[in-house]
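Only a single protein chain was left out; the remaining protein chains are all shown in position.
So, subunit A:
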Amino acid sequence: MANEVVDHGRRRFLTATTAVVGGVGVVAAAVPFIKSWEPSARAKAAGAPVTQSLKKVESGQQLIVAWRSLPVFIVNRTPAQLAALPKQDPRLVDPKSNGSSADQQPKYAQNETRSIKPEWLVMIGICTHLGCVPNYVGEMKPEPFDPDWQGGYYCPCHHSRYDMAGRVYQGVPAPKNMQIPPYHYVDDTTVQIGVDPKGAA
């Protein structure tokens, strides 16, 4: 054995192929471990759609339901609140939700009221600044933070303000309008959050 001539080319080839095959094996073996960090089936199930009846939500009231553990605001907006919406446009960052906030709602909610039915606002109640939950300040009366308050949301963390359609005002830290989740109406008084309407993608 010791006297045989060493075939270096063959040795290099064997070393390289062993290393490559071993490397592929390591990568393949890593896949299950990395995938194990994905949201589990149980977490995804908890992220399943939420169905909510609207029958008992009076005009001007807000209901908070949890969807994917996120607070979802459901508001029955009053005619006065709705009438005030267009008047806010000059003070907003993205009134038509087609600029920086273009991805903050499904296409079917990209309108003046940011909703399917004008009076019903369905929105994820998370401030777009650092993820706090803004307070619902629905009454149209002068507030310390805005003498001309027309109803909306006020974030206690860094004082971001939104109107009654979750559209962010200018001059506050939050960059975008609050997010509208996918949702649709199962019937006239029942809404399902987490599923788009049929035909809309």
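Rule of thumb we're sticking to: a contact is a pair of C-beta atoms (placed from the backbone, for glycine too) under 8 Å apart; a residue touches a chain by one contact, two chains touch by 3 or more; residues count from 1.
To be clear about the criterion, contacts and distances are computed from a predicted model.
Peer 1: I want to check something: the complex is missing a chain, and I'd like its UniProt protein name from "Zinc-finger domain-containing protein", "ABC transporter permease", "Cytochrome b" or "Circularly permuted type 2 ATP-grasp protein".
Peer 2: "Cytochrome b"
Peer 1: Please pick, from A:Pro71, A:Pro118 or A:Pro197, the residue that touches the omitted chain in the full complex.
Peer 2: Looking across A:Pro71, A:Pro118 or A:Pro197, the contact with the absent chain belongs to A:Pro71.
Peer 1: Touching the absent chain: which residues on subunit A qualify?
Peer 2: Those residues of subunit A that touch the unshown chain are 37-40, 43, 46-47, 64, 66, 68-71, 100, 127, 130-133, 156-157, 173, 175.
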